[in-house]
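Input: a single structure, listed below in structure tokens.
A single protein chain has been omitted from the complex, and every remaining protein chain is retained in its original position.
Note that the chains are named A, B, C, D and E in the order they appear, and that numbering of residues resets to 1 at the start of each chain.
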Amino acid sequence: MSETKKFLYVNRKAPYGTIYALEALEVVLIGAAFEQDVSLAFLDDGVFQLTKGQNTNGIGIKNFSPTFRALGDFEVTKLFVEKESLEERGLTADDLQEIMYEDEDDDWEEKPSIKLVSRAEMADVMADQDVVLSF
Amino acid sequence: MSETKKFLYVNRKAPYGTIYALEALEVVLIGAAFEQDVSLAFLDDGVFQLTKGQNTNGIGIKNFSPTFRALGDFEVTKLFVEKESLEERGLTADDLQEIMYEDEDDDWEEKPSIKLVSRAEMADVMADQDVVLSF
Amino acid sequence: MSTLHTVNKSPFSTQSLQSCLNHCKDGDAVLMIEDGVYGALTNSNMSKQVQTKAGNVTIYVLSPDADARGLIGDKLLGEVIAVDYAGFVKLVTKHDRTQNWL
Amino acid sequence: MSTLHTVNKSPFSTQSLQSCLNHCKDGDAVLMIEDGVYGALTNSNMSKQVQTKAGNVTIYVLSPDADARGLIGDKLLGEVIAVDYAGFVKLVTKHDRTQNWL
Amino acid sequence: MKIGVVVSEGPYTHQAADSAYHFVKAVLDSGHEVPRVFFYHDGVNVSSRLTIPPQDERHIQNNWTNLAKEHEIDLVVCIAAAQRRGLLDANEANRQGKDANNIADGFRISGLGQLIEMGIQTDRLVTFGD
Partner (left out) sequence: MKIGVVVSEGPYTHQAADSAYHFVKAVLDSGHEVPRVFFYHDGVNVSSRLTIPPQDERHIQNNWTNLAKEHEIDLVVCIAAAQRRGLLDANEANRQGKDANNIADGFRISGLGQLIEMGIQTDRLVTFGD
């Protein structure tokens, strides 16, 4: 496939209460093989997917939050997180996992995959896509 | 079964977008045979279930709103509707179907089944039950 | 370049319409479908916000869904344009992408 | 006579917690489970309302669900009491009825 | 005390079936009874014996089947809700001319009256749903 499209995966739901977050991540992992220009958006309750310290032992459901840290290996390196969504929920960037990737265009330097953006910037990201998949 | 309990069916969801309203009504109809003390509560988006003039021809889903008018025949005669929920949605009592029953204790006089209540009164209704089923 | 946004949930029970209105851009279109059509109600506590936004964004309601829920005539905001499924298809093809606020 | 209310949805995406708090009575208990535990977050735009209500209603959070979502320590409001599933059962038996805000 | 439980969402998609399972176990551990669990709405999907969750995930249907066997819990699947969603036992499949059935061991299909009866005969009723 020669064509490259801009794909945005929009995450607006919390993890565990429903399966959308997990099944969205499964799409992202499979989609990585197609070498498209991939971005992930986390807004509204979707920001809860990225929080630190999730421990699901008590509910018997697999903790999939570590998988986000592996996204860099799949060249999924653009995770846009909306500041206003964090603020409304009493969260700051410090409450999120550190997610890094190695930039092959910059001597494999480690860089953060999470990009905090304002609501207006998130709207710009959304308006700059070819395909928007919502979960 | 000799015991009589107070059953409250709580309706907080709109019709057609999801099936909860229809399947709640199915429980009410079956439950009527058990001769319990039955009340229905309509609040939040549940008040949309009772609106007039529903026409589902264009979406190919059966219009079940006429069934509410038959509830009187099943001796289900207490439909509590929350005023504040109506107001928030720009609705008044005039937007709701007329639902009547014949009062066997009052010479079969026709009386309205819908009782408009304030939020505080709805809370009182809820607190006066043995079994609360939520849909 | 513009986007067609669809909203399928009641604005009185979820934040989907609110989030959509917060993120859509001037020149975009918002189509209310399924329980989302309640966002087009007159005299509700969402009406003003929808009317105001209608200055920058074109707001549509899917009429088969509005009819099903009894939203006809003066129950619908004058700022909102009713379309059928054929109109829905036209909106999808006319805008460059579709974003569904689930 | 009192009621145990359960809320299983995030207060930032649906109106369930709001509606529950609007209808519960002094002496009732509210238990946040599943995604409902986000209602116990500190510094959120729901915190103040939950703290205020905690004067009249006892507010609980199901700790296995809070843990799953990383809500521990100072992320949880001091006014909210953590219980495990055994505590959930005790609340059900202690109160005269359970109302689930779905 | 007798506690009745309603599950109204399907497995994996919503947490309801998991929460209900942990709750029922805790009720039994506390010395109370769960005479019946009623599966309604999408909750009927919990009863399918055809689910194949990933190896590292819990098997929700097996969990319920095993718990019911161990503690003699009556797992009732609403027939009207089940028919709409394609959940059938052998009897129903035969009666309806369907060539397959998919209800797991430990679940039985019955009417909505079983839900009302549970409300009447138990001391508390708790619903897990969406």
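What we mean here is this: a residue touches a chain if its C-beta (ideal position, glycine included) is under 8 Å from a C-beta of that chain, and two chains touch if they have at least 3 such contacts.
Remember, predicted model here, so these are calculated numbers, not experimental data.
Within the full complex, the chain left out of the display contacts the shown chains A, B, C, E. One chain of the complex is left out; on subunit C, the residues touching it are 6, 8-9, 33-35, 64-65, 84-86, 88-90, 92-93, 97-98, 100, 102. Where subunit E meets the missing chain, the touching residues are 10-13, 41-42, 45, 48-54, 57, 61, 80, 83-88, 93, 96, 98, 100-102.
With the whole complex as reference, residues 16-19, 59-62 of subunit B touch the missing chain.
Everything that follows uses one rule, which is that only the chains that are shown with their structure count from here on.
Think of each touching pair as a link: the shortest run of links from subunit C to subunit E has 2 of them.
Contact count check for A-E and A-D (C-beta pairs in contact): higher for A-D. Chain centre most remote from that of subunit A: B (centre = mean of CA atoms). Distance between Cα centroids is largest for the pairing of subunit D with C.
With centres taken as mean Cα positions, subunit D sits 27 Å from subunit B. Per-chain Cα centroids separate subunit D from subunit E by 26 Å. The residues of subunit D that reach two or more other chains are 8-9, 12-13, 15, 34-35, 64-65, 84, 97-98, 100, 102, listed in rising order. Multi-chain contact residues of subunit E, defined as those touching 2 or more other chains: 15, 19, 22, 125, 127, 129-130. The set of touching chain pairs reads A-C, A-D, A-E, B-C, B-D, B-E, C-D, D-E, using the touch definition from the header.
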